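Of the protein chains in this complex, one is absent; all others appear in place.
== chain A ==
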Amino acid sequence: MKSYDVISTRANRIDTPDKATGKAVFVDDITLPGMLYGALLQSPHAHAKILSIDTSEAEKLPGVKAVITAKEAGQVKYGVSPARYDETVFAVDRVRYVGDEIAAVAATRLDIALEAVSRIQVEYEVLPAVFTVEDAVKDGAPQLHDEFKGNLCAEVHQEFGNVAEGLENSDIVITTEMKSKRQDGAFIEMQGCIAEYDNRGVLTLTSSTQVPHYVQRTVAMVLGMDVGKVRVKKPYVGAGFGIKAAANPMELACCMLARKTKKPVKMNFTREQVFMYGRARHRFHHTITTGAKKDGTLMALKHECWLDGGAYTSFGIATVYYTGSLLGGPYKLANMSYDGYRVYNNKPACGAQRGHGAVIARACFEQQLDMIAEKIGMDPLELRIKNMMETGDTTCNDLNMSSFGMAECIEAVRNGSDWDKKKGHMPPGKGIGMACGFFVSGAGYPIYRSDTFHGTVIVKLTEDGGTALVYTASAEIGQGSDTAFAMIAAEALGIPLENVRLASGDTDMGVDLGAYSSRQTLMTGHATKEAAENVRRQVLEVLAEQLNVAVEKMDIRNGFIEFDGDTPDFSTLRTRYIKEHRGWTDNPDSDKLTFKEASRIAFLERGSIVGTGKYKPHSLGGKFKGAAVGTSPAYGCSAQVAEVTVDMDTGQITIDKITDAHDCGKAINMTSVEGQMEGSISMGIGEAMHEEVIFDNQGRVLNDDLAEYKIVTTMDMPRVKTIVVESDEPNGPFGAKEVGEGAIMPTIPAILNAVYDAAGVRVYELPLTPERVFHAIQEYRERNKATA
């Protein structure tokens, strides 16, 4: 195997010294001269007609510079998927959830803007509202969108193989349900943005976003501007987890206010508004039937799911497809069917969140695998190994596993957790459970239908030859992508990491679809590698001319030129270089020709040395409707073991330990890979144990703060043992693939299986509150008493 100098190490991240010292700039840290502050008027009603809007009192308030409503903003429909644009920036004649945007104000101070918002008079005719899937699909239920009868936002019906036959030929058939709750991303930085409009008609939006490219296109479309006149930048972003992966109405309103006032405008969501806006993980209700042979061979999977979508589509079309398409693997399964329904109602829209669409389906399915194993007296770990896909396998819905270290992951957690000694031997109240999962390394297709490259990168050498500059429009949102790309560029060029500088997150730097679907390491990484290799070749071509040595006889490593065979006399080049740098103190005196010398000579011969790189996946997926969703050039996979203690008297669960193994292909930065695994697990634990957005009967969020919406704290988080399993992914740069989302897949079912091992109870609804677990234990005791 080729050895590497930069990648596959634990290099310090390039952004963290600034983050550790408070120097890293996030959007709300920016103040511009003459900046105005914007505020939104949002609906207090879950469903109402707007009869009239009177902004006159707001406009009279001293300090108010602009008030806009749908009248002025226009009615351009937008959303995430062009097939389902169902939002306008401001409500036109109807509001559909508590928080629906009605107007925006820009003023010289934030308190004035807020006061102005309170002076806008809106006359509503309150309409009946629906808040659950069950109520929304009833005959006579209030309808949210005229074009979608029965509040059915989307439905999917797929069958691969023959499920009825597969179930008929099964010895064991298990049907269970699983219900989850609406989640919140709970990133610590709320959404915020600053828009500027210059004298040449160029709009610049600086925003806390995961996807500058998509935001740029949405802003251009909604404001009726050329894409070339819209620039979207992201400063450091305080995470997103999927919720910041589309343009939001505040960004669009902010752009409109800046264009109208010709002044910079800043807007921020409060924490309450983050909850009110939603767009995080849906509430799922799954019914799954799995059939297997007595020897453990999986035969068929029948899957139905209802998604509680909220008032708009957002990512929902992709979500309802992902929910089905990412279930069958990582197991060999010839027969699978899926019926998915996403339903509108008068709550904030749900969207994408880490592990898009697939997390709760897996929580249901992986429990059934344990049930099957128990029925046939097989170790659940062995059952999984028996059915596991291998490298080169393709699922029944046409997802190809071009590398797949799943079996290695299972063995790693078996050993890492001491599974064989513990399974079946835990004392009462203690349990151990496991689960597996897989996830895309980037969506195979862009969100809008297009032949576009998914990422373009520019690498340029500074004229002194010392430093490589990497320009990418990709989005560092905390996951470590800037560092990964700097490392990839350094490795591909053959120079140390400290000689790479990187700028990212700006649409002026190119096209990059952004940070979602765990795509950047593979896709932007490819483009970065290609751009760096292009630069490397140009430098070597100049050297070849100068030294009369073939390009193939030279290599660049650790910042030095290495020659195949004898080192030619390069003294002329060195003299030329030194003459260029009279008075400098760092002139080279090594036996080897340095990269710095070579690239300076290259500049003198050719001008700026600039290389470009690009990436788009090869054609992926089958021909059926929805075949694109779930496709990816590569899949990461993981196995996890959870160990828990259940207090049989109170139902309180303590997670004692998690052992996690993840196949991320080649690890670009080992520490960052572990960080993604640990972060995924903490989000999975939160969802399993206590996270739930709760509404009152008027559609208002009751727990819209980080005290009552309970994410994992230091007191909840168990120790995690992470094991990085490396495979060589043929479609990944240096063999790399995803880790950011796949690692959350097994967490919830591993915990659920461990709870069953500890307490003998299965819980089919999340979160695992002590009350819910207590009742399950009581029922279990009653049942056992009755049968005893």
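Throughout what follows, a contact is a pair of C-beta atoms (placed from the backbone, for glycine too) under 8 Å apart; a residue touches a chain by one contact, two chains touch by 3 or more; residues count from 1.
The definition used in the following text is that contacts and distances are computed from a predicted model.
S.K.: Given that one chain of this complex has been left out, which of "ABC transporter ATP-binding protein", "Phenylalanine--tRNA ligase beta subunit", "Glutamate transport system permease protein" or "Carbon-monoxide dehydrogenase small subunit CoxS" is its protein name according to UniProt?
M.R.: Looking only at the record, the undisplayed chain corresponds to "Carbon-monoxide dehydrogenase small subunit CoxS".
S.K.: In the complete assembly, which of A:256, A:388 or A:683 touches the absent chain?
M.R.: Reading the full complex, the residue touching the unseen chain is A:683.
S.K.: Based on the whole complex, identify which of A:5, A:28 or A:562 touches the chain you can't see.
M.R.: Considering all chains, including the one not shown, the answer is A:28.
S.K.: Just to verify: which one of A:241, A:306, A:471 or A:635 makes contact with the chain not shown?
M.R.: Final answer for the missing-chain contact: A:241.
S.K.: Touching the hidden chain in the complete assembly: which of A:447, A:720 or A:739 does that?
M.R.: The missing chain is touched by A:720.
S.K.: Mind listing the chain A residues that contact the chain we can't see here?
M.R.: Counting only chain A, the missing chain is touched by 10, 12-13, 15-26, 28-29, 31, 185-190, 236-239, 241, 270-271, 477-480, 671-672, 674-675, 678-683, 705-707, 711-715, 717, 719-720, 722.
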